[in-house]
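There's a structure below that I have some questions on.
Of the protein chains in this complex, one is absent; all others appear in place.
Chain naming follows the written order as A and B, and within any one chain the residues start at number 1.
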Amino acid sequence: MNTIQAIAIVVLKEMIRRKDFYVLFVITALITLLMGSINIFNDQSIAGYLKELALLLIWVSSLVMAITTTARQLHAEKENRTIFPLLAKPVSRAQLLIGKFFGCWIACGLALFVFYLFLGLVAASREHTLEIGSYVVAMLLHWGALAVVIGMALLGSIIFAAPSSNGTICFVVAVAILTLERHLNTVALHTGGIVGTITYAIYYITPRLDWAFDVREFLVFHNPMPVFAVWFQAILFYGAYTAVLLLVAWLLFRRRALNT
Amino acid sequence: MISIVAPILKTENLRVEFRSKEVGGGIKVALTGLNLEVFPGETFGFLGPNGAGKTTTMNVLLGFVNATSGSAHLFGQNVREPIARQRIGYLPEQTYYYKFLTAEELLRFYARIFNIPKAEREKRIDEVLKLVELDHARKRQIKTYSKGMQQRVGLAQALINNPDLLILDEPTSGLDPIGRMKVREIIQRLKNEGKTVFFSSHELGEVETICDRVAILHQGELKREGRVADIVREFNCDLEQAFLRIIGYTPQGTPMEIPTQSHAA
Partner (left out) sequence: MAAPLISFVLLIVACFTLATRVGPSFEKFNSGREDGPFANTLGESRRVLANHFFTRSDIYFHSGYYPSIFDQANGSKENHLAESAGAREPEHADHDDHDDHEPAAHVCGESCAHGDEHNFLGRPKDPMDAFTRNFFVSQHTHLTEKGTNGAKDILPWIKLSAKFNPRKVETYTVGAYWLRDLNKHDEAEQFLREGLRANPQSYEIMLELGRAYFEKRDHDRARNILEMAMAAWREQENPKPEEQRNRFVASQIVNFLAVIEDRAGNRERAIKWLEIVKTLSPYPEEIDKRIAEVRSGKSLEAGK
């Protein structure tokens, strides 16, 4: 456990010192505050569009941060040759992968906390009300979805040679899942035949990141969030899916030759 | 009464093959049937020309590469198990560490991996930083270090867990004479403390001075293993000349000379 913790702390330190997060946060904050300064028919209490915009920016920023940070982890270790003194210690490849995963995930979690705090403050300043419970649930679901994305990027970093290609593919897949996943069954039913069957299979196999993405609407329209049993099941699903991705990554990585 | 000391580093019929990634490319044999033993307290030189298989051997010992057949053990543990590396320190030839960390943070990170308790950890960090003369720069990020300083950081991380076996891959490569001297001093000091040192080097003059035993590899095969003094005596020349003869190197146009009595010291 010490080993995994130690590797995760190094990843966290890297994130903090690289300043990626600060740039993304500043951009998000600037755009949100700019949009908030627009006069909408002399009504300063309108917050719906602002929340929607801010949530979209938060999702984009979190995906960029999660994917780019994770995609470069193993590649940078190999390129910079830091993987050799690390694996020359009593560190297994599984511990390395898990440590990298937790480092990236916790870093993204901290970033998400700051983003959602900012969003809550902006919304509360306009609406004079804050549904803390809803924000917490949305943030936890978002964090759970990011675990899957990070798992995907880690697996991709073992399969693909370059972090750029890994990052691009992960980003495209993540965006496709977020926007289209929910509708795949409708498409499958109307397509029919072998294509419909394959589409339905994809519908069941792919991770349901759209669950976390779509609850934004509940925040925007003040709808009640899903009950605890439902959203907790979603988080368990994300955890299980991430575990599968990490297992596959380990199976591919454990026998990979690393030549000095 | 004869006491049998178990080797702390042992390879048995170690064979490593690499498949070519090109279509139709064959198999490259990097090591053939390597049998090696290193005993506690020895300073062991691992020699060979470029491409001989030294790095491949080290990669197998450190778990970076899996052997095609045969076995390798460290402290009686199969090298595939991470626990086999609990008591070793490794200094790679090219030293690159996390540039965004300070030397202190890097050593703390590696110390945590070895499960060194906190109080002892900090004491150990102080000791090794003083040993490699990096105490004044411990709070600076490694990206601000010179090459020599980075090499010393490498040595520090190899010593952080007070290892019983040190594996050094060309430890004096790229260093100035002062740096080389300091590395030799450290190796000598470790030897005096009873540590085992296993290192590869092209500086045969240094090897002759420091090492107790050497192994000479060529084209994946172990050509010769034995005490330095014995090899030098056998070939009646210095280690460098003996090395060249063992690997069968002759300058063009010069017939290979067999050492005679008149060349003896």
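Simple rule for what comes next: contacts are C-beta pairs under 8 Å (C-beta built on N, C-alpha and C of every residue); 3 or more make two chains touch, one makes a residue touch a chain.
None of these values were measured; they are calculated from a predicted model.
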item	value
Contact set of the excluded chain (shown chains only)	A
Selected from A:N2, A:S165, A:N223 or A:N259 as touching the chain missing from the view	A:N223
Residue of A:R17, A:H183 or A:R256 touching the missing chain in the full complex	A:H183
Positions on subunit A contacted by the hidden chain, ascending	38, 40-43, 45-49, 182-183, 185-187, 189-190, 203-204, 208, 210-212, 214-215, 217-218, 220-223, 226-227, 230-231, 233-234
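Keep in mind that, in the parts below, only the chains that are shown with their structure count from here on.
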item	value
Interchain centroid distance [CA atoms averaged], subunit A/subunit B, Å	43
Contact footprint of subunit A on subunit B as seen in their complex	18, 55-56, 58-59, 62-66, 82-86, 88, 90, 92-94, 96-101, 105, 109-110, 112-115, 154, 157-158, 167, 169
Touching residues on subunit A, where the partner in the complex is subunit B	2-3, 5-6, 9-10, 13-14, 17-18, 80-82, 84-92, 95, 255, 257-260
